[in-house]
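One chain of protein is taken out of this complex; the other chains stay put.
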Amino acid sequence: MSPFAKRFMRLRGLIRKESLQILRDPSSIAIAFVMPVVLLLLFGYGVSLDAKDIRLALVVEQPDAQTSSLTSAFHHSTYFKSITFHTIQPAERALVTHVVDGIVWLRSDFSARLLNHGDAPIGVFVNGVDANQARITQGYIQGVWQTWLQAYARQQGHDLAIPVRLEPRIWFNAAVRSTDFLVPGLIALIMTLTGAMLTSMVVAREWERGTMEALMVTPIRIWEITVGKLLPYFILGMGGMLLSVAMALWLFNVPLRGSFLVLSLASALYMMVALGMGLLISTVARSQFVAGQIALVATFLPAFILSGFIFEISSMPAPVQVMTHLIPARYFVAILQTVFMAGDIWPVLLTNAAALLVMMVIFLGLARHKTRKRLD
Amino acid sequence: MVVPAVLTITGLCKTFVSGKHTLQALQDINLQIQAGRISGLIGPDGAGKTSLMRLVAGLLQPDNGEIQVQGIDVFKSPLQSQSVLSYMPQRFGLYEDLTVQENLDLYADLQGVDQQQRQQRYTELMHMTALAPFTHRLAGRLSGGMKQKLGLACTLVRTPQLLLLDEPTAGVDPVSRRELWSIIERLVKEEGLSVLLSTAYLNEAESCDDVILLHEGCVMGQGTPLSFSQPMQGRSFHISSDTLGKRQLQHRISKLSGVLDAIIEDEQVRVVTHTRQVPDLNEDLAHLADARVEACSPTFEDAFVAMLKKQHQGMSLNIEPTTSQSNLSDDTLIEVRHIKKRFGAFYAVKDISFSVKRGEVFGLLGANGAGKSTTFRMLCGLLPVSSGELMVAGHDLRHASASARSRLGYMAQRFSLYVNLSVMENLNFFASAYGLRRAQRTQRIAWAMEVFELGNYANTSSGDLPLGFKQRLAMAAALLHEPDILFLDEPTSGVDPLARREFWERINALAESGVTVLVTTHFMDEANYCDRLVIMADGEVLAQGTPAEMKARFRSDELPTPTMEDAFIGLIEHRQTSMTEVTV
Partner (left out) sequence: MALAIKELLAVLKDKKGRIVLIMPPILQLFLFGYAASFDLNDIPVAVYNQDQGADSRELVARVIGSPHFHLYADIDHEQQISSLINNKNVLIVLHLGPNFSANLAKGPGTSAQVIIDGRNSNTALLVQGYLSTIVSDFNVDWAKRNGKPPPLASLKLRAWFNSNMVSRWFIVPGIVGLLTFIITTIVTSLSVAREREAGTFDQLLVTPMRPVEILIGKSFPGVLIGSLEGSFILLMAIYWFDIPLRGSLGALYIGMFLFILSAVGIGLMISSLAVTQQQGMLGAFLFMVPAVILSGFATPIANMPQVVQWLTYADPLRYFLIILRGVFLEGDNSSILMHYYWPMAVIAIVTLSLAAWLFRHRMN
């Protein structure tokens, strides 16, 4: 038999073994398929930055036609759920005890000043503890106020004199749905977990059970073990990825504006990076326990915080921004958010893909370099 | 005739470094192994057997020295050397979630065995190992003995020149062990294979062509088994007595001045003397009058113990029974009636019953997976029974009050004290866990330190203790509160013969002072230390009674003096034939 045929035979044997093990071991199927579903459901439904039903206290000290036109504007807005008070004290108490998130206060002189073309003040207090929500609440209140102002002015027969009107156009996500950007980011997170955790734990399992020892004494080469391990888990990971994409498209109605082919290619590339990280972890961790922990600390947390998945990278302090360049998930999140929401924008895709390619080479190269056919 | 060497090791040294600790695993090993023979690497746990095996297989890098397999340097060209040898690691290297056939296919693929040759080889191997009916069973579902044979088959998918087997018989029942040995012997004869195998069972030495005795990382000797035992000729004796119990007898004989070693073997005491001299029984004037002394042929173990004792001179034990109560009263202390234990659809224990009287040493004997440990854990109240009844000192320990539990001591199968606490911290903790008051605690801990000679290690982390001392510490912890009943699960597995002797001496002393001892073991020869025992296999009790009764059942003309192992094998074979009768 030629050396090539032998090599092929060894590789085939390993791949078959690994595939059989995957099929018979419920835990790897669970990591690849159940975890994505659970995480997607959890994040998709549990995590939303879109404020709705903001509880608002409307304090109207002297109700009349003017105030009711403003309060009805709040009542009609889908963003708010409002309670009406007549004095400020109970409303403030409601704000302190978290019964409401904000107060809109129309004092007793509101209508008088409004009718006298005065600068009628509307007091707005929001609970600023959650700064992000506070800003969003303020934004929505401003929106209601502007719309009402225009309508009121028109009703009074004169055009509203707003010197400069801001006309925002939000591209890619006109409805500003947070699901549309959270779900693609989540796919990156899930693939990081499946790729790195799965491979590192699977290799560690072979060490733990002593089968690695038996493998190493056979004429097999290191790269054959590597390929034999990578290929089945690559397929498994891609399966998990497809499942996540399907859920994103049909359950969460995230648009896919780019091409599916590009998405698949980029995911395949990232899967290789994640598997490479897993292999690298497995060269230092010989027990599943340690491997799982390292995978969690070294891949999951950074992918969560430093990838731009939720938090804007450009707003981080400069040293942290530099660190983010070492996180592969950063590049993949950028690719995913672009392919899903913007389309095949080549400059974004290519630069990020190039970065991923470099990382893949580094991880796989390091893993290859560190793996020896030895126990010590 | 000069037989060519298949394996040459010169000047091999290996140390392991973990944190601050360095462990010299192997020190300057020099040896040669001849082709076409079975060479046994023999030594207790921690002697360096596995490290040596792994070095030969090219899995470890040595600090110094050279290994050549068939003239190929293992460290310079590992791939070439690995293509002439096969290696079975300790846990057989099987994928438990693959079937027997899939495991074979995998190793055949990895070894590059031709498709055409494969079928024929598989048939041979399956025939040889009797695994043919199980080719589609998952390897994880096989019994210990079957796993061991499958592991062997996997290393033999291609005929290697050197076969390395690391502890292939550890924890396997004696029947499977005999089968494995006959397979290996056939391979060597028919295929001209060279085999290097390691084992901790000293009696397996006698089956090897060549023995390498390894102890604490050093080769203590190499040669034929006979070359070890021959110099001992004239120093081994059997002593028996009709009036004295064998434990008493052994205790007294071991005190005699000319005696190097005295152990209970079958119904008599085996004695090794310092020189070629019949032990002088008259030294113990009062009681040994009726004892009979017979010379017997020395064994490998005799030689090993003699060598070890020479090394550890001055380490004499002084274990005296504290109070010599009239033991063996008639009240039943442990009563087990028809207990069963089910895990899912699998019955680990199927309807067993036995009872233990106060002051007895009672043994549960069987291979790994026979259900000993499950039974044991149910007795201690650690596992609920699926059905049946059990009583320990009148309580079901599962629901017993704290005071009932304070009457028993427990020593688990593996060393199970807190490894990162020091010896003193462990003892302190268990003393307070057993509710000993301050003065009593100080007194008992002082007792334990003295009797178990732990003084030098008081502040050592218990995880860093030598194996024998771990064993002592575990036993000390179990005895701090002076329990009436002592549960010991596989207390002697893996320790060297000296530590085993010492251990049994302590148990004897305890039994003599009225403590009831329940012990599990898979060493057949240890059964002789028990007053009564049950033999278990596949969750069933095969036989119950005194060791003498059991052996008597298998006395025949061919076997005038059957050993415990013979009795065990006889029982298993008897069961198998009766089972096939039922199925037919």
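We call the chains A and B, going by the order they appear; numbering starts again at 1 in every chain.
The rule is short, and it goes like this: a residue touches a chain if its C-beta (ideal position, glycine included) is under 8 Å from a C-beta of that chain, and two chains touch if they have at least 3 such contacts.
What you are looking at is a predicted structure, and each value in this text was computed from that prediction instead of being measured.
If you put the hidden chain back, the residue from A:29, A:305 or A:362 that touches it is A:305. When you scan B:396, B:425 or B:540 for touch with the missing chain, the hit is B:425.
Taking the complete complex into account, A:162 is the one of A:5, A:162 or A:268 that touches the chain left out.
For chain A, the list of residues touching the undisplayed chain reads 39, 42-43, 45-55, 70, 95-98, 101, 110, 113-114, 117, 119-136, 138-139, 141-142, 145, 149, 152-153, 159-174, 176-178, 180-181, 288-290, 292-293, 296-297, 301-302, 305-306, 308, 310-312, 314-317, 320, 334, 337-338, 341-342, 345, 347-348. Counting over the whole complex, chain B has residues 19, 343, 377, 380-384, 397-398, 402-403, 405-406, 408, 410, 412-421, 425, 428-430, 432-435, 461, 477, 487 touching the chain that is not drawn.
Going forward, only the chains that are shown with their structure count from here on.
The geometric centre of chain A is 56 Å away from that of chain B, both derived from CA atoms.
By the touch rule above, chain A contacts chain B in their complex via residues 1, 6, 9-10, 12-14, 16-17, 20-21, 24-25, 209-211, 213-221, 373-376.
Per the touch definition, chain B reaches chain A in the complex via residues 16, 54, 57-61, 78-79, 82-83, 85-98, 102, 105-112, 114, 138, 154.
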